[in-house]
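Removed: one protein chain of the complex. Kept in place: all other protein chains.
Presenting chain A:
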Amino acid sequence: MKYPYYPGCTLYTKAKNLDQCARRSAEILGFELQELETWNCCGAIYSTVTDDLAAQVGPIRNLVQAKKMGDSLVTLCAACYNVLLRSHNFLFAPGNEKTRKRLLDFLEEPYDENMRVRHYLEVLKHDIGWDNIKNKIKKNLNGLKVASYYGCLLLRPAGELKFDDPENPRMMDDLMANLGAEPIDFPFKGECCGGYVLINDQDVALKCSKTILDSINASGAECVITSCPLCQYNIDNQQKLIGERNPGFKKIPIFYFTQLLGLALGLEGEILALDNHCVDPKPLLSQKGLING
């Protein structure tokens, strides 16, 4: 099965491991992520200003490219997922016929309602199925205690995204359980990490991230997974600063879920990019017998 795939800017640069592990895992699981022939930045934030058409052009151009390859578009970055899905809905919202015509005329490409923007996790759960993934495990995650941090963009607006229960999401937790890890619950699964506010008001963003990390530490988890490069940046890289300002703060490694997925499916070495982390995950993984050394 081939899925049109939109990596997004960050997956080509800072979040290469999120991307590479996803592609290789897909191969092992028997499906293929076919990157769009040409794509551009999605804009990263969904503009809720209804006449901000310039902001819509970017994501819609990607959707139009995907349409040439099929009726769905798979992505991994939570922000891209959020923007692409909502842009598609915006185009076909009742009352937007004129805007739709204007945008599509500008792009000079055909497009229709028949397009589903899907997250890689949805493909894993609904198309591949947990049982099939279980059968391909080479390295059981050995009871690793994993807290799944979803962040906001993957979950809300829940009525539009319909990704999972916004108050009690379980998709990543279920994936981890099927890989042999122990999913750990905590109350801040879908709370904001601070997002972009990090850039213009670092203190506010750090407070958000710290609340989440404190809650995860209190829950007894050994590591965290996420699917958003911005969340990863906030809760991994900022642990250095949080640690400096809060003596006694316990650091905890943050993974992309595809890294642990790939690890379980047998990927090793550079592709996992375990050196790219701010909080080094190697001691934990080696203690669990999941990597050598």
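Following the convention adopted for this analysis, a residue touches a chain if its C-beta (ideal position, glycine included) is under 8 Å from a C-beta of that chain, and two chains touch if they have at least 3 such contacts; residues count from 1.
One rule holds for everything that comes next: contacts and distances are computed from a predicted model.
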**Asked** If you look up the hidden chain in UniProt, what protein name do you find among "Protein-methionine-sulfoxide reductase catalytic subunit MsrP", "FAD-dependent oxidoreductase", "Lipid II isoglutaminyl synthase (glutamine-hydrolyzing) subunit MurT" or "Cell shape-determining protein MreB"?
**Response** "FAD-dependent oxidoreductase"
**Asked** If the hidden chain were put back, which of A:Glu27, A:Asp52 or A:Glu167 would touch it?
**Response** A:Glu167
**Request:** Mind listing the chain A residues that contact the chain we can't see here?
**Result:** 165-168, 186-187, 215, 218-219
